[in-house]
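Only a single protein chain was left out; the remaining protein chains are all shown in position.
Then we have chain A:
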Amino acid sequence: MGEAIVITSGKGGVGKTTTTANIGTALALQNKKVCLVDTDIGLRNLDVIMGLENRIIYDIVDVAEGRCKLSQTLIKDKRFECLKLVPAAQSKDKTSITPEQMKDIVDELKRDFDYVLIDCPAGIEQGFKNAVAGADQSIVVTTPENSAVRDADRIIGLLEKEESVASPKLIINRIRNHMMKSGGMLEIDEILDVLAIDLLGVVVDDEEVISASNKGEPIALNPSSRASIGYRNIARRILGESVPLMSLDENKGFFSRMKKLLGMR
């Protein structure tokens, strides 16, 4: 029986889909059976970032409405045998699936995969409720900006009310170290001070992430990229979750290592 993790943020454009694709890829690199589920019905992106757009025949709404079996929607990744994608429908909207149907789908996937990563749409409406329905764990993605932190706070409040979901973990995305130092960006400690949840990892801002996404090749495949290292570390921490959670100090250590990397540049 696998674990379902929803990746959410509240605010749009902070990198939920990129994070989902990269954590999935990084877990697949560790030989875990991973299924990515895109729940952003009507505005699907995950297939594009994974470079699998042209292979979609059936989507998640087809499963919910009984037009095909769940196994028929699973798209195999180009690079990894153990990585699959359940795409969202593009011509429907968020109301074309219910949280109950979503939960059934995720529960079925959990039987065959080690990790089911659910990519949540922006917002707190139906799409969010669908995405959270089947999840056991949750990851909140934010960027070091006030608006993103505010929305993350709202989402954390909603996630904490969900009894079936464990308390959320935080990923801080798109960190620009020189801006944090100059005070132009929120510092990691400031963000943790407000949100008061465990930090799962940080990812630095890297132009290569954009070019990799455009090519349909998640950055996590590229071992030399700094963002890739961030995602791979997050994946390792997820794998280690059966063991006690890493303390904040470890994260700081990790971050100071990142700082060193940046300093070398």
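The rule is short, and it goes like this: contacts are C-beta pairs under 8 Å (C-beta built on N, C-alpha and C of every residue); 3 or more make two chains touch, one makes a residue touch a chain; residues count from 1.
Throughout what follows, contacts and distances are computed from a predicted model.
Asks: UniProt protein name for the omitted subunit, picking from "Copper chaperone NosL", "Probable septum site-determining protein MinC", "Spore germination protein (Amino acid permease)" or "PQQ-binding-like beta-propeller repeat protein"?
Replies: "Probable septum site-determining protein MinC"
Asks: Consider the whole complex, including the chain that is not shown, and state which of A:Asp47, A:Asp62, A:Asp77 or A:Asp151 touches that chain.
Replies: A:Asp151
Asks: Looking at A:Cys68, A:Ala196 or A:Ile210, which residue reaches the missing chain?
Replies: Of the candidates A:Cys68, A:Ala196 or A:Ile210, A:Ala196 is in touch with the missing chain.
Asks: In the complete complex, the non-displayed chain touches which residues of chain A?
Replies: On the chain A side, contact with the omitted chain comes from 150-151, 153-154, 156-158, 160, 193-196.
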